[in-house]
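Left out: one protein chain. Kept in place: all the others.
Entry: chain A
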């Protein structure tokens, strides 16, 4: 018995392990793009850096001060709220858009190009477009809101207006991504599912709820992860449109972080901040992913 059981193991030993060398390029490139920069940040986060040669080890001091910093805390809540709103708006909107897009015919390509258009615009250009578009004096959008319904709208002065501007901009920019993912998911549903729904006299809503939505789980998981990560780390667009203001109304974590790191050059606190930031995104993505895939079983 034991002999028989051991034979395959002996066989395994005889094999050489030279194939591991093939992994080396990946290890090297990941080391240079991710691990080494991250370690630099770890290195900064536990030291008080005055000059490159003059630094002292401070242990977890920066982590303690960052987590207690009221400005960081409020930025954290603000960013979390922003991400939640982004997800709540973009996911349903994107799915709705995808459902409305034609399934076949010449209009498919037209619809795809039109929907994908915002995705092709660079982030800072999106910021610039909206910075102008939402202005009350020369921006079409801002002017229309001020004059057609007659609502007083000024994103440079009113914090709610600024928040709405950034949110609407993000929805405009990124709903297409959700829509394209959802559209791809919808297209992969075989025709007989819809035929069966017709035979079962399912309403359009029931068809969506019981056929389309369950089969979108995979792509929506990806869409939610992407949109969460991206919106939680949003930087360029609010930086261009509002610069984090008015006051602190739109200073999200990334804007605050760059202020600490690049503006004030506080490398220690910035390092600790970055690590916590990174950790939180990782954990939340893990939670999202687990919950979404588990619920499907």
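Simple rule for what comes next: a contact is a pair of C-beta atoms (placed from the backbone, for glycine too) under 8 Å apart; a residue touches a chain by one contact, two chains touch by 3 or more; residues count from 1.
By our rule, contacts and distances are computed from a predicted model.
Between the listed names "ATP-binding cassette domain-containing protein", "Branched-chain amino acid transport system permease protein", "Methylamine utilisation protein MauE domain-containing protein" or "Heme exporter protein D", the UniProt record for the complex's undisplayed chain reads "ATP-binding cassette domain-containing protein". The residue from A:211, A:233 or A:281 that touches the chain not shown here is A:211. Interface note for the absent chain: among A:109, A:124 or A:195, the touching residue is A:195. Not every partner is drawn; the one left out touches chain A at residues 190, 192-193, 195-196, 198-203, 206, 210-211, 214, 296.
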